[in-house]
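In this view, the complex is presented without one of its protein chains, the others remaining in place.
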Amino acid sequence: MDFPTLIQILDSTLRLATPLLLACLAGLFSERAGIFDIALEGKMLAAAFASGAFAAISGSAWIGLAAGIGASVMLSLLHGLASITFRGNQLISGVAINFLAAGLTVLVAQHWFQQGGRTPSLLGDGRFSPIKLPLADTLSRIPVLGPIYSELISGHSILVYVAIICVPATWYVLFRTRFGLRLRAVGENPAAVDTAGISVVGLRFAAVVICGVLCGVAGAYLATGLQAGFVKDMTAGRGFIALAALIFAKWRPWFALYACLLFGLLQALALRYQNLDIAGIAVPVQLMDTLPYILTVVILAGFVGRAVPPRAGGEPYVKER
Amino acid sequence: MTVMPKWADVILVPLISLFLALAISALVILAIGEDPVEAVQLMIEGSVGSIRGWGYTLYYTTNFIFTGLAVSVAFHARLFNIGGEGQASLGGLGVALVLLFLPWPHWTVALFAAMLGGAAFGALWALIPAWLQAKRGSHIVITTIMFNFIAAGLLNYMLSYTLKPAGSGDPASAKFSPSYDLPTLNSILTDLGIQAARDDSVNVTFLIALLACVLVWVLMWRTRLGYEIRAFGHSETAAKYAGISPLKITVIAMLISGGLAGLMAINTVMGEAERLVLNSTGGAGFIGIAVALMGRSHPIGVLLAALLFGFLYQGGAELSLWTSIPAQLIVVVQALVILFTGALDNMVRMPIERMFLAMRRG
Amino acid sequence: MTELAIELRGISKAFGPVQANKDISIQVTKGTIHGIIGENGAGKSTLMSILYGFYKADRGDILIDGKLTAIPDSQAAIAAGIGMVFQHFKLVENFTVLENIVLGAEDGPWLAPSLSKARKELKSLAEEYELNVDPDAVIENIGVGMQQRVEILKALYRQADILILDEPTGVLTPAEADHLFRILRNLKAEGKTIILITHKLREIMDVTDTVSVMRRGEMTATVKTADTSPTELAELMVGRKVLLRVEKTPATPGAKILEVRDLRVVDEKGVERLRGIDLDIHAGEILGIAGVAGSGQSELLEVLGGYRNGHGKIVMNGQSIDLTGARSDGQSRRARGIAHVPEDRQREGLIMDFHAWENVAFGYHHQDEYQRSALLMNNRALRQDAEGKIERFDVRPANCWQAAKNFSGGNQQKIVLAREIERNPDLLLIGQPTRGVDIGAIEFIHQQIVALRDAGKAILLVSVELEEILGLADRIAVMFDGRIMGERMAGTTDERELGMLMAGMTGDAA
Partner (left out) sequence: MILMRTFLGAAAALAVSAGASLADPAVVFDLGGKFDKSFNEAAFGGAQRWAEETGGDYREIEMQSEAQREQALRRLAESGSNPVVMTGFAFGNVLNEVAPDYPDTSFVIIDMVVDQPNVRSVVFNEHEGSFLVGMMAAKASKTGTVGFIGGMDIPLIRKFACGYAQGVKSVNPDATVIQNMTGTTPAAWNDPGKGIELTKAQISQGVDVVYAAAGGTGVGVLQAAADENILSIGVDSNQNHLHPGKVLTSMMKRVDNAVYTAFTDGPGLETGVNVMGLSNDGVGYAVDENNAELVTAEMKTAVDEASAKIVSGEIAVHDYMSDNSCPVN
């Protein structure tokens, strides 16, 4: 593999890892607060649709982004209503939200645009276009570092940089702020938070809304950054890969970045090489596609470092009697 | 402390939840500029208004009975088997392999063999998540989700490279021998001299599905194993105290669950498509969740809920054939049913409990 | 000077159909230790949870320092100067002591300044009240006594003037409890008001100034501790004269039924819970295991009952028993004549959602008399059997179709006992037989246990109620930290001696 190809694959990795990373961090906030969220997929999908639709209507990617976040947060609130307010089963709520998003997006898209469940292609300002970082052209002639800067680091849409910045930001919020302390505590032992005089419901709703916002950005990136419009089921399992990455990262922000980059790399390789030849053995693309899932099962099985989820995760908080 | 009579718990609450789900669905139909009344009429006409309609309604019902029972059995052991989809598609692989590569003298024998193949492959696909849950504490919901994707990849590979007949453009296996065709409602009625629709919709597997309901009922409420599964599902610690092995129950319950999901393939793969195609499950594995939730994990409830979803599915298909309402409407209805009967159960239950409490006091 | 710190007026609270508190009024004088005593389920914890804003009362007023104060949530309670140490600690296990103390009492949105301030504060509090803890220790790595100190520190850090402690000594050794009481007296000397919730008469007599008694959700009396006696308090608690002693004849031990040698257990976290237990139990005797909760007695019961794996040697009726592998579970133990009434009947002994008749077969459901054929169970036989047991053990209501969760604690325990005792086991393991059981049922249960002994069966009794052990057992082994510290004959020992052993002092020193 020559150097330019490598740069290209890494470039592609970064693009493909972005939605995973945003969704993964979204899941991190929710699950660290004790709300399991298997509806990352559905929220991303709803956000992708809303951002694609509103960007197409308004011609502005930013309005699309706002709409995407709005749609995703709505579903988050539904999840919160079911699993926090009414103490329902978080997994069942997640399943329902995934289906709701899959159905509603197509239904509404068909009603609005009559294009078989897709939105019109986005043009111009309807999409987030690549940003050229300062001096990218000037520096590109420097060997090795030049192309890395000008091609790999520069030239992504703003949401890619947002996603990357979210990693240290998440880490900081989680481990260096009052909110983060409380958030982690509510995912470990909500009773401790409750008796300390902090509202468990409020904290968990806050976490779920942050999750919605990040999923919204992820979905908007899919429809208005990575692609140019919404097509039905366009998330194509990314929400579940993000979930896998979250487990892989053991609910830690920096490891989430690494896991998403790894899974992004797998996708980039699977995209580029239909049948990857490794030491004479042809690896079918299906294997590359399913590798994130297989790796997650292996991690879950505890063969490669055990993943212990937040202790209060998945359980609705009921004051004991 | 029980505040509600049992009938309210098993009938009233699900019905109210269902009503809410359908009411919101009607609002969705209104919102996309269609007439819900007309839509319902079309759905009724298309699903139960003709022998053909019934044929497909019962065909889908058959699928949902299998996947609904699959989810139910796992629910009884407090295992949320979200992998019915993957298990059913692996079941399809099992059915196809049995029918493609082994000779069978008669469709009855072939059906029996296919049932074994489908159930075995479905069960196998449930075995690994079950074992990982029981032995390594991996969360079964996550592993079964992952296994759905892995199943899709595996099937994709098999159909793209291994099972696809040379020269075919379709990622599908060859057709099974015509001698394995299952008797359909149509062929039975025709034999009786009644002119019926010609199609491969509902077939003898519907009867097998009904039998499965009975057997699951017997299993859960009349056998030691069922007793142990339910005990384990209600309290793992108590089960362990009684000497019921969590590993054994987890594995067996998931094997039964996966086997039931895999059995669905005799209806879709052997009965309808008569070959293995991609996505032969058509989401039935997920609908099983809604069916089990609505049916309160009881075979009678599952049967009724499966009928309801069979009706919704066939009616929805008709709707998308003759109107511009996409079939995704059914996905929305399904989502709402899961939401109200599953996740928002307390929202419906709490006011009713309060009502009964007030009645008792008053 | 009798300034009131707290006054509750007419507090009522219902959970669904259950009336937990009925029109309760109470006055707590500033700078005193006020005890609240009552049986399990009398409504003590509910009342205090209302005071701490954890629950909202249906009716009634709360006055703090004479002022009517609304306490809608714990934040308001904290603001009003109330701190609470719950029976089950409310600590985040994988946080440090410091983080737990700061949680909810941070100074600003950023953590670092709060933490450094808390560190300083903690040091001065530790000096003032003898409450030493390592601020950087992680909760799950420190002992329960230490965790309790963290809870007290949490309250003090929030400048609580009123401290509520709910059953604080349940998990403590007598020595640790004494240390706690010393701390409480210090706090009182500093002008703090303390409410101590307990069901242990000794603690009330030891440490409180005033005591209120609760029974079935109602406040039955408030008296000066100095003016009352344990017997009077017990009668107030129960509502009638109580026999504090169990009537039984001296034991006549027979052949050795069970022999335990060098039994060891390592738990899921890798902690050694049993460190070489040697025991003998004979037919016709009750061996009581005393010890502070968490000393290993639960694990002992669990290994013997097949609930948990262990290492070492157990010989039952002359035959050794597998401690690991497929033949080490509840079923195989029952086959060997060991019956087991678990400590936590709701989590282990019963399937709460099952009908009574299903529960009566639980654990014995594979027995021949319950089978119709190789595959099917005989539900009718199950029900007939259940009806008989329910009648003989006076389970109320005598309805075998009622779900276990809808019986009272005492009747639940009777169902479990009926199931285990009527199997006529050679050895009955019984843990916390009367926890959460009303006094009437306690007597019945004790009678059944003694009757079984008199029928020549061996009984291993585990209880954290020293009084129960002393009253019921013929011989007493005291456990501490996974070891047996010593054995005493029930007739020749007393609470003080056992207490020393429970605290880990060897028999000689005692």
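Letters A, B and C mark the chains as written, and numbering starts fresh at 1 in each.
Criterion: contacts are C-beta pairs under 8 Å (C-beta built on N, C-alpha and C of every residue); 3 or more make two chains touch, one makes a residue touch a chain.
What you are looking at is a predicted structure, and each value in this text was computed from that prediction instead of being measured.
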Using the touch definition from the header, name the shown chains in contact with the chain that isn't displayed. A, B
Of B:177, B:279 or B:346, the one touching the omitted chain in the full complex: B:279
Who touches the missing chain here, A:115, A:140, A:177 or A:199? A:115
Thinking of the whole complex, not just what is shown, which of A:63, A:139, A:209 or A:228 touches the missing chain? A:228
If you put the missing chain back, which residues of chain A would it touch? 4-5, 7-9, 11-12, 15-16, 114-118, 121, 222, 226-229, 231-234, 236, 268, 271-272, 274, 285-286
Chain B residues touching the omitted chain (full complex): 38, 41-42, 44-45, 49, 52, 56, 59, 156-157, 159-161, 166-172, 175, 197-201, 268, 272-273, 275, 277-280, 282, 317, 320-322, 326-328
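Keep in mind that, in the parts below, only the chains that are shown with their structure count from here on.
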At what distance in angstrom does the C-alpha mean of chain B lie from that of chain A? 30
Roughly how far is chain B from chain C, going centre to centre by Cα mean, in whole Å? 46
Dist(centroid_CA(chain A), centroid_CA(chain C)) in Å evaluates to 46
Over in the complex, which chain B residues touch chain C? Could you list them? 1-3, 218, 221-224, 227-228, 230-231, 234-235, 237-238, 240-245, 353, 357, 360
Per the contact definition, I'd like the list of chain A residues that touch chain B in the complex. 38, 78, 81-83, 86-93, 95-100, 102-104, 106-108, 110-111, 114, 117, 232, 237, 240, 243-244, 247, 284, 286-287, 289-290, 293-294, 296-297, 300-302, 309
Note which residues of chain B are touching chain A in the complex, please. 28, 31-33, 80, 82, 128, 132, 136-139, 141-143, 145-147, 149-150, 152-154, 156-157, 160-161, 286, 289, 293, 324-326, 328-336, 338-339, 342-347, 350
